[in-house]
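Once you've had a glance at the structure underneath, I'll fire off some questions.
Other chains dropped; remaining ones untouched in position.
Letters A, B and C mark the chains in the order given here, with residues in each chain numbered from 1 onward.
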C-alpha cells in the first residue's frame, strides 16, 4: 500500500480521530484525573460493551440497514445465559448458548428482512419489543444474579493489567476489520449497501449475506450480554435499554453512512471512544446531569461537524 | 436447428403491470456470431436480454440452451450457464473500486478463506489494460467518469469468460477511441467462439461489427436477416415501420441577439481560458475526447461547479451563477450526461419528473396547479412520443431511451431558452433521434440557443451551426458548420490547438 | 460549578442517584446540597440518564473512584447489580453510603463488600402502607386497578409486591386490572383511560409512582368521574400533595428524599471525620393524606 492509498483508505477517519484527540486534550487540561493509566483503562473497559455492539451495527449500517433490537437482544441472551449458568451448565457451553441466542434473534431479523421483505427498521423494532417481552416472560421480570468467579473473570479479570473486556473488544475489532476488508461477507456488505441491485445482478446471494449480517449483529449483542452479565454479576430482563442509540451513534460518528456502502471498523471504535471518554470526563468534572445531556449532544454535533469540514477540505 | 446454434428462444412473452413488453418473440444465436438486436426505444430489447441474464423471469415461452430447455433462475444461474451481460444502465457499486466491481461475486479466495485483494486488483488491471483503457483498478467507481464506468462494465462482463456475451448499448457512453478498442475486443472474442448479442442504436456500428440482426417492434418479433443482405434504410423501416428521409434534418434559423458570452473562464486544473459566445437561433456543437472538460464547462455555466476566473454574460448582463436555481431563472437548462444519477428521480412518476424544474412556474402562492402540470406533461409525452403506460408510471420502469426523452421534456417544459444538451441522444433510437433534431430545429426557430455536447461526430457535424473542439480543458479550435470535417475535428481533439 | 476545588478546602463527596429525571431525586439533591454547603463540602451530584440503566450507574461510580472522591453516597438502581461497584469502591478505600434503596445483603456478603451505612426506607413497606390505606378507604371491599412501573424494574416491583402482600389476603378486594404505564405521566393517562373503558366499575387505583397517578387523575377527570375513585400514589410529589388537598387523589406514600440526601451527606462527613455512624438510619415512610398533605412535615428519624 502506497502512502497515498493509505490516506485514501484511512483519511476519512482523521476528522473523528482529531475530534477524539481534541476531547482528550481538553479533558487533560481540565482535570488531573483524566490522563492516568488507570482511568484510561477504566474508559476502555466502560466503552467495551457499546463498542462491541457497535461492530455489529457497523456491518448492518454498511448494508444500508439498521438494528434497533440490539439492546433487547442483550437482555434476552443475558437472561438465557444466566439461567444456563445457574443450571450449572459448563461455562463454555453456557457462553455458547448466550452467543447462539443472540445470533438466532439476529437471524430472525435477517430472515424477516430478506424473505419477508420487511424494512430493517420495522423488523428490528418489532424484535426490540419481542425480545424484551421474551426476556421479561422468561424471568418473570426478576434479575438472575450470582455467578461463579470463573464466569465473572470475563469482566473483572485482567491480563497484564489489561481488563479482559478490553482484550475481548480489541480481538473483536481486529477480527471484524479483517472480515470487513478481506472476506466475502465484508465485501458483499459494502456491495449490498452501495447498490443492492448491482449486487444481485452480479450474482451475490444478497439474501444470504444480509441475513448473516443481522445474525452477526445479534451474536455480538450476545457477546456484549456476556460481558455485561459478568460485570454486574446479574442478568436483568430490562438491561440494554437504548443501547441501540449509543451503538448507532458510535457507528455514525465513526464515519459510517446511514445510506450504506461506506464505513470502517476503526472509525466505529473511535466513535465509541468519543462517547465513552465524554461520559467519563463529564463525571470526572462533576458536571451536573442536566448539563451533561446538553454537552453530550453538542459534542456529538461538533465532532461530526469537524469531520465533515475536514472531508470537504480534502475535496 | 443448425449445428452451431447455442441458444434458441421460442414464444417468449413478458408482461409487467399494464405493459406487454414482449409478445411471442423468437431468437436464435449461433456460435461465434455477433447478433444485433434492433428496435425502437421500448421495443423490448433490454427486457429480452434481461430474461437471458436471469434478472427477469419470462412470463411464458421456451429457452433452449445447447439443445436443452432450461429456466434461467437468477443472475448467478445465468453466470453458471456461461452467460454474461453488460446492462444498459450501470450496475456498479460506486463505493467499491473498479477492480472490486469487476470481480464482485467471483472474488478469488486464498486458502485462508480471505479475499485475495492483490490478485483481484492485478487481474482487473489486466483486463482493463487489454481493453486499452487507462483506468486504475483500485480507484473507486464513484470517482470515474461515465465512459470509464462503462468500460468497467465491459471489463466486468469479460471477466466471466462467458460463452454468450450480451452487450446492451455498450457504446452509448463511449467516445470513438474506446469504441474502436471495444470492437477489437469483440472481434477477438468472436474468434474464440464466443457468441455476442449486441444492442445499439448506432446503425453504423451494426454494419461494422454485426453478422446477423433481429428486429423487434413493440415487443413483437419482426424479422432476422444477415447484415450483409440488408441496407440501413431497410432496417430503419423494419424498426419504425416508416421511411426516414433524412438523418440530420438540420434547418438553419435566423441568428439573433447574443444570449450568452463567456470570457476567460477557468477552473483551476480543469478549464482554462474558455471564451465563446452564443446567439439565439444557433446550435453550438462542442466536440472533444473523454475528459476534455466539456461536461465541466456545462456544469460551470449551470452553477454547479464554482469558477475560479472569468466572466459570464447572460443576455447582455454579467451574472454570477451560483446555483442551478439561478441558472434556471436566467433561462438556462442543462440536460446532464448521466440521466440515472443526475437527470431523473427514478422513483417518481413521469409527470413529476417532467414538471420538476417548472414547479415554480406552475405554482401560485406555493400551491402547484396540478391540472397545468398534467396538461404540460401530457403534451410532452405526446410531442416526444414517450412510451409510458401512464403519466403516473415511475420512470424507473421506462425503457432507457424513453427515460432520456423525459429528461429532455423537463427542460422544454420549463421554457429554458439557453439549452445545454450534454450527450442528448445517448441511447435514443434513430426515429426518436430525428424527432429530437426536429425539436432542436423548432427550438432554434423560436429563438432558443443550444449548446450541444456530443461524442458522436456525425451528430456534431450534422446539427451544429458552429463547432467548438475542446482538448484538455481548452478550446482547441472553432469552425463554422460548413468548413468542418470529421478529420479536422479529430485532429484538434487529439493534438490540441493548431 | 463543583469542579476541581483543591482538596484542602474540604471533603469531596459524591451523590450518585438513579436518575435526575424525577422530582424525587431532585429533592434528594436539594437536601444533600443544603447539608453540603453548611458543612463546606465539595459535593458532586451525578445520575444516569435513565433509571433502569444499572450499568451506567456503575460507570459513574467507577469514574468517581478515578476522581478519588472521599466518599460516595449512592441510590442503587439495582440492589444486586450495584454490588460490584461497591466492591470496587471498597478496594479503593472509598466509603459507600447507600441511600433510599437497600443493597441485597446476601449478594453483598458473598462478594465481600461493605457499606458504611444505609439511609432510607423500604419500598415494600411503602407498598404495604399504601395498600392498608386504600383498603381502609374502601372499607375492605371493592374493585381495584393498579398502574405498574417499567416491567422488571426493581423499585416498582418492590412497591407492587408490598401492595399485593396486603391485598392478596383480603377476599373483598378484587384486582380487576394491573397494567404498566412505564413510570410515565402521559402513559398513566392513556392506560387508565383504557382501563376505565373495560372496567367502568373500578373504585380505586394504586400507582407505583405519583407521576402515573397524576396522569390517571386527568383521565378520571376527562371521564367526568373526579372524586369517584380513590387514587393512591407513591412518592408524595408536590403536585400529588396538591392533588390530595384538592381531593383528586386520596393519598401518597412519602419517603422524604430531601431528608435522605441531607442525612447521607451529614453522615458521610461524620464518617470522614472519624466519627461513628449508625449502621442504618431508617427514614420513616409516611402516608400523606388530606390531613397532613399541607404541612411540610419533617419526618422523625429514629435513632
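Quick notes on this structure:
Following the convention adopted for this analysis, contacts are C-beta pairs under 8 Å (C-beta built on N, C-alpha and C of every residue); 3 or more make two chains touch, one makes a residue touch a chain.
Note that this is a predicted model, so its numbers are computed, not measured.
Shown is a single representative of every chain type; counted across the entire structure file, the complex carries the copy numbers A x2, B x1, C x1.
The rule is short, and it goes like this: only the chains that are shown with their structure count from here on.
Of all chains displayed, A has the C-alpha centre closest to the centre of the whole protein C-alpha set. Measuring from the averaged C-alpha position of chain B to that of chain C gives a distance of 70 Å. Chain centres here are Cα means. That of chain A falls 44 Å from that of chain B.
Touching two or more other chains at once is no residue of chain A. On the side of chain B, the complex with chain A involves touching residues 53, 55, 74-76, 79, 87, 90-96, 100-101, 104-107, 109, 113-115, 117, 138, 156. By the touch criterion given at the top, residues 2-4, 14, 19-20, 44-47, 49-50, 52-56, 58-60, 62-64, 66-68, 78, 80-81, 83-84, 104, 107, 110-111, 150-154, 157 of chain C touch chain A in their complex. Listing the residues of chain A that touch chain C in their complex gives 30-33, 36, 38-39, 42, 46, 49, 135-136, 139, 141-143, 145-146, 156, 228, 231-234, 236-239, 241-242, 279-280, 283-286, 288-290, 293.
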